[in-house]
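Can you read through this structure? Questions will come right after.
Apart from one protein chain that is not included, each protein chain of the complex appears where it belongs.
After this line comes chain A, so read on.
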Amino acid sequence: MPRFDGREWNEIRKISIELDIVPNAAGSAIFKFGETWALAIVDGPKPGKMSAGFEEGLLRVRYDMLPFSVPERKKPGQGRREIELSEIIQRALKPAIFLDELHGSIIDVYVQILNADAGTRTAGINAASLALALAGIPMKDLVIAVAVGKVGERIVIDLNKEEEDYDSEKLKNDPEKSKFIEYYGEGKATDIPVAILPSERKFTIIQLDGEIERENLKKALNLALEKSIEIREIMKKAILNKYESLKLPRI
């Protein structure tokens, strides 16, 4: 008996990647985790206005969601949630970038969510690290983000909206979905989005929304580490594909 959308517990959603879609930007990418689509655009490095703090470059991130990216129309513009997520994505990306080589310059990263089905920050971080790499910014590694979590009593990876809102008490009254309680177990959902530097096996962010025991947390984080290498391979394949698919002119 599989999950709500038919996946196994350690199966990520289908990933698809498009690179360099905005010709005027230094680098851009769309990263899709199933129905969660994130577009990232990198502008810069460009001249900073102030010479103070020239020892290090400045990384700015702006995260936003399109009004029609969610089922119920979202008011355009940044609110509390968007400002917070911008800061989180910035903190996730910063350890990977050699900012000390870009003293006094500014790198702007714009993350736009085109379609949301849980896990927007992880898709946003993945898209942003692809766009940064395409812009030629020196990096330690691609930053790979993925969500792990505990739904009911089961550890799963890459939660979708349905799993994020899981509550066995509510599902009991639903004739169609009550059968899933058998698979997930009693309880609510815990969501842990993480960002990872795969080559160093280090986490750049770990967030926790819900409750989880120490043992299960360890298990979940190890699962994320394992899967991040898999996601990195998919991202690498997409980049190599872009360079190999360029055709020579006909002579």
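Please note the rule applied: a residue touches a chain if its C-beta (ideal position, glycine included) is under 8 Å from a C-beta of that chain, and two chains touch if they have at least 3 such contacts; residues count from 1.
Criterion: contacts and distances are computed from a predicted model.
K.L.:
From the names "Exosome complex component Rrp4", "ACT binding domain-containing protein", "Branched-chain amino acid ABC transporter permease" or "homoserine dehydrogenase", which one matches the UniProt record for the unseen chain?
P.N.:
Of the names offered in "Exosome complex component Rrp4", "ACT binding domain-containing protein", "Branched-chain amino acid ABC transporter permease" or "homoserine dehydrogenase", the one UniProt assigns to the missing chain is "Exosome complex component Rrp4".
K.L.:
Using the definition of touch stated at the top, determine which of A:Lys46, A:Arg60, A:Lys179 or A:Lys218 touches the missing chain.
P.N.:
Considering the complete complex, A:Lys46 is the one touching the chain left out.
K.L.:
Among A:Ser16, A:Ser199 or A:Asn222, which one is in touch with the chain left out?
P.N.:
A:Ser199
K.L.:
In the full complex, which residues of chain A touch the absent chain?
P.N.:
Residues 27, 44-48, 51, 54, 57, 96, 98, 101-106, 133-142, 197-200, 232, 235-236, 239-240, 243-244, 246, 248-249, 251 of chain A touch the chain that is not shown.
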